[in-house]
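Heads up, one of the protein chains got dropped from this complex, but the rest are sitting where they should.
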Amino acid sequence: MSDTIRLTVNGEDCTATVPPRAQLAEVLRDHLDLTGTHLACEQGVCGACTVMMNGKPVRSCITYAHACDGAVIETIEGHRGDPVMDRLRDAFSRHHALQCGFCTPGMLATARDIVARFDDPDEATIRHELSGNLCRCTGYVGIVAAIRDVAGQRRTEGGRAERPAPAIPARSRSFTRFDPLPPEATPAPAAAAARVSDEGGATVVRRDFTLNHPPETVWALFRDPRSVAPCIPGATLESVDGDRFQGSVEIRFGPIRARFGGHGTFRNDDTTREGAISGQGDDKLGKSRVRGDLGYAIAPGTDAATSQVRVELRFGIEGMLAQFNRPELVAGFVDYILAQFAANCDAVLAGGAAAPARRLSVFAMLWAVLKARLKGR
Amino acid sequence: MGVIVQYTSFVVHPFRTLRFLHECAGRAGRLRRRKVNVSTGIGERVQRKEDRRLLNGQARFVGDIRLPRQWEAAFVRSPVAHGRIRAVRKPAGAEARVFTAADLADVRPIRAQSSLPSYNASDQYPLAKDKVRFVGECVAICIAPTRAEAEDLAERVELEIDALPAVVDALKARQPDSALLHEEWGSNLFLTTFFDGDIDSLRKTAPVVIEREYSTARQCMNPMEGKGTLAHWDEKAGQLVVYTSTQVPHLIRTGISEFLGLDQGQVRVIAPDVGGGFGYKCVLQPEELSVSWVARRAGRPIRWTEDRREHLVAGANTRQHHYRLTAFADTRGRLLGIDAEITVDVGAYSVWPFTACLEAAQAGGNLPGPYDFGIYRCRTYSVATNKPAFTPYRGVARPGVCFAMELTIDAIARAVGREPSEVRKENLVPAAKMPYTNVTKKFYDSGDYPESVAQAEKAIDLKGFRARQAAARAEGRYLGIGFSTFTEQSAHGTKVFAAWGLPLVPGYDQAMVKITPSGSVEVRSGNHSFGQGLETTLAQVASEWLSVDVSRIGVVMGDTGVTPYSTGAYASRGMVMSGGAVSKAAEVLAGRVRRHAAHLLQCRAEDVRLAEGKAWHGAAHVTFEDIARAWYLRPDQLPDDVETAGLEVTEGYKPDIDTGVFTYATHAAVVEVDPDTGRVAIEDYFIFEDCGRRVNPLILEGQAYGGAAQGIGTALFEEVLYDANGQPLTSTLADYILPGPAELPAFRLGHAETLSPYTRHGIKGVGEGAAIAPGGAIVNAVNDALSPFGVELNSLPATPERVLGAILKAQAAREAAE
């Protein structure tokens, strides 16, 4: 794809030569000198960067230049000849709908869209529709009043919304209670088998699983970092020297990717068949750091041919990857990694190879886990 | 000195009905509200002058400026909360575009000295030198043609940091076994302050004793525009020119020159349009120093624009307080005394110039608030933690103390079985005692505090509410009502700042007013507006004296190169101080205009009247243009002994009594709590405020709504979370919740207008006030709603999780007991 894009901005045809990663807002501000569009969060939340694209409000911070090649854009500098926008601007001033004015360009874009989509929006509707635009100064009082004012003016003049959405159909009138059919047989998603807790600043995930191999075989796998490392999804062991090792772990979580390079130590107790690997690593690019201890204990299973494995992963993340308030995602992810680990161990012990993390067949993996679990029962 | 009629009008928006008028003695006849034919003077709902450019995308914020050869900067920031820097490695081949503490060796660390005893000063290097002390602390600055490329470069800088134990909890940080941020202090205490009253006698005798712990969350101020700085060295002027998003351009000039070691004449600071500040932009930022230094070194304009992630991580710097409070009262709930221990989590460093201690000093001094009681003991601790440096935010300390005090008043009322607002009214300083010196020696100039509660009761229909509440409970719905009253010291003067031990003492303000050759007016102030509408209100003050329409009054602010010195916009001082200075200059200028006009009209200056932008003698008049033309272009038309001082006046202003003037307000909230989800819906919210003379009611209403909206953010939504290692968990606006339009109520507002006897025009400060009370009003309402569950919340914000958690806990406890 060429780096040159064509846009119609405020009625003028323009081209801009920009890298694909350029945000639409950057194209407007830095290449077309239309600095009225403001970037305030770049996370798609605050709405300050909202502009009209093909007649609809969009976030110009998470719309990338090359995704809008050929689009018609209207920014705050534009809307020339639009009497509704003229009225909105006037009403914003009369109702003191702006103080610092930084959110105003996005507010006006959304306000324009509300007036276009609703004939006679009440206060609750306006507040709801406006909720993707944050203002820190006004408490929204003047903004809501200004939009009502403009919609009201149009109503008194007998005008209508330009593109109102059709009304939502009503529910069926009557409902008969019924005895449902038995539910479709669908593979139930694997439930988390791990216990997750927060202990002294570290997240601790504990998981027990059964392997269909005798304890001594399993222990032989676990006690040698060279053999167990390939079972850890994404892990690469670079060197082992005594009880020290160097290596890396690549983590892929949805669109997130991080590669932690680091070092650590391991220790094993052949009599109790317990051991632990401690390590820490940095993701150089993302400036994140992870520290973790993986403890494991191998015990006989229900019969001589099986083993009960208990793993405990204790870890702390620092830096960017840590700075989000959705702990359940991380816990769920780690649990998934441990499940993969268990499945890999099973595969290696059965004489196969660990699935390469990159081409992991999730179905196969899940099946392996389920199988291991079912057999353990 | 004459006596004037001072009036207090109670006006309820939107009907603006005059409720009642009363008379009391005032002073300063020259400031009497004059009947003149101007439409844009003090008191008028003038539409703002600044709106047009903002509504058309023509405003100019720091991020909008582009200079030739300009590059962008990105910072490498510490990923750990506490650590010792072993190495900062620049990427190979890019050494000349990356700068570290070693490069900035000639820059002095930011050190905000305080004269208070026991104060420990901190040294904050603009780029961390030996240790990092919070996540997000700047370690290196990288420059490139675009921000994206600068960020690419920043990623390649390698940090080697040995992590140290993070100090995250301020109460634990006070313990002797805590890790230390600044080892040389031997503790984590920036400062400890005391008020020592004889509280022990009360402990034995008071019939009602209420003990509580309260806490408020750490917040980010989140102006919509973050910080931003663009600096370049102007060879012609021999000056470092710094465009920066600040509330205090003259202070920043002083700060930059002090820490970069430049003469103040070598620094020019220009604050262009500023997209919100709220306190965040009232201190010298380490980034301002780094960018300035690099621009000079690199020989090209360098800009840094704070992004939201940087703000939410490195700007998590305000509001976090903890209280242990004991209140003593009689059987009717009359306060006898308060014993408090206040811990403020002030973060890693002391900001310049307001220091790490302003917050706790104000908390200790303001906890008694609007209440009339005699015995007070308080200890405050300003504690260093591995978090960003505490910065004063709208309301400074009072949102915390008001929350603690207002919840305590309600707790006392519950203990004595009375309606909280009755107990509140009885405890407030009565109007008859004004002016009043309180238990911490604050001098309350004027006002009727109990009346503000009465007005709020009436507007929110307290009696009717209690009936509705009972009916709703019968249906399983939980409504609650809460009140919260505060005083806000505004426009503090020299004595107050000196008592806080600041490294520099603000007090005066100056302004210039002149008539241009075409007869329009130009006002210059060194203060700055970040949304408060000073361009309009300062013009209104000038218009009040000169009778010129504000559309013909230009206001220049924010540029140290062309404005008189002002310490800037904070402490709700703008209208009192800068407005006072403009008023004084405009008054002097009006006299000169009249004298020039008298010559042109051939009459005595005393007989010249200014109205409608003209000078009148009876029915004859000359325009301002005539007068200006005569002085500037045709001085031959003026007499030989013409007054050569001209039509340009600079005046300074300081209120007669400069311990501050006290605005006050009562907020009342009606909420419905959904006991199944813990969600708090605000059904009604009424504010009754008195900020003295209202220069522009339209703008004042906006300040009240906006302040209250931020206060509701404090009350219900905003909270920076940290894990045990000091990692902030709220680095996006999806994690740190700001209230949107659907979460906020349609505020209602009422006003009193008790003029301050001590300021020009009777103006009091107002910008911050409304952010103070919502925490108290809303949580009092939540606790009122949840009283059937036996739930009492004592910490902010009252998130659904916290409310629901408390309800579930109370239920579990009850079930266990049964």
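Letters A and B mark the chains as written, and numbering starts fresh at 1 in each.
In this section, a contact is a pair of C-beta atoms (placed from the backbone, for glycine too) under 8 Å apart; a residue touches a chain by one contact, two chains touch by 3 or more.
Methods note: contacts and distances are computed from a predicted model.
One subunit of the complex is not drawn; among "Alpha-D-ribose 1-methylphosphonate 5-phosphate C-P lyase", "FAD binding domain-containing protein", "NADH dehydrogenase" or "Chemotaxis protein CheA", its UniProt record names it "FAD binding domain-containing protein". In the complete complex, the hidden chain is touched by one of A:36, A:132, A:225 or A:292, namely A:132.
Across the entire complex, the residue among A:157, A:184, A:199 or A:303 in touch with the chain not shown is A:184.
Of B:218, B:232, B:309 or B:492, it is B:309 that touches the chain left out of the display. Looking at subunit A, the residues touching the absent chain are 1, 19-21, 23, 26, 42-45, 47, 50, 53, 56-59, 61-64, 66-67, 109-110, 113, 128-129, 131-133, 165-166, 168-172, 174-181, 183-184, 186-196, 252-257, 285-286, 320-321, 326, 328-329, 331-333, 336, 358-359, 361-363, 366. Although one chain is hidden here, its contacts on subunit B can still be listed: residues 146-148, 151-152, 155, 307-309, 676-677, 679, 717, 732, 734, 737, 739-740, 742-743, 799-801, 804-805, 808.
Note that only the chains that are shown with their structure count from here on.
Subunit B makes touch with subunit A in their complex at residues 47-48, 50-52, 54-61, 63-64, 66, 76-77, 79-81, 135, 146, 148, 155-156, 158-159, 163, 222-226, 273-278, 307-309, 313, 530-533, 698-699, 701-702, 705-710, 721, 723-725, 727-735, 738, 740-744, 746-747. Of all residues in subunit A, only 19, 21-22, 29-30, 33-43, 45-46, 48, 75-77, 89, 92-94, 96, 98-105, 108, 123, 126-128, 130-144, 200-201, 284-289, 316-320, 322-327 touch subunit B in the complex they form.
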